[in-house]
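What follows is a structure written as structure tokens; I'll ask about it next.
With one protein chain removed, the remaining protein chains of the complex are shown where they sit.
Entry: chain A
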Amino acid sequence: MNSIAGINIVRFVLLLLLQVVICNHIDFLGYINPYIYIIFIFLFPIREDRLVLLLVSFLLGMMVDIFSDSGGVHAAAAVSLAYARPILLKSSFGMLYEHQTIKFSTTDIGSLITYISLGTVIHHFILFSLEIFNISNILLVLQKTLFSSIFTILLSVLIIILFSRNRK
């Protein structure tokens, strides 16, 4: 139990730093940034209480917000993602989730990509809608969501594969 908590705390701090120090400043083609801190929410232990996940996600989003002066947009998006996570897990992993036996390091890659893609798109859409906050700029929201999602999904999948030890 303690080692799981330790891993998650380390992951929280590392992903936060990686996000605010590097990923917020990539600005590929002027505006495309990956938001990789959501990997933390994706990989949060499934058996843990959902309330804990909601609170920790809020905290993580708030930290990113403080660093990037964005009010509460990351917090709102992260909390929504955390809330929607069981539905995403159920739709991408099916039976495995119902038996509570998912191990992210051993699941097959297709389900993992579905899970991450769905979550990323939801998170980014809420993030950019709140950030732009103007219904007449809906095209800009969709455009940013699309391109940033592609970037985030690619990086997230790579990072998860890279740091999971016993994948065949």
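Note that in this section a residue touches a chain if its C-beta (ideal position, glycine included) is under 8 Å from a C-beta of that chain, and two chains touch if they have at least 3 such contacts; residues count from 1.
In this text, contacts and distances are computed from a predicted model.
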Name per UniProt, for the chain absent here [options: "Exodeoxyribonuclease 7 small subunit", "ATP synthase subunit b", "Cell shape-determining protein MreC" or "Peptide/nickel transport system ATP-binding protein"]: "Cell shape-determining protein MreC"
Residue touching the undisplayed chain, where the options are A:Met62, A:Leu146 or A:Ile159: A:Met62
Residue numbers in chain A that touch the chain omitted from display: 17, 20-21, 24-25, 27, 30-33, 50-51, 54-55, 58, 61-62, 65-73, 75-76, 79-80, 82-83, 130-133, 137, 140
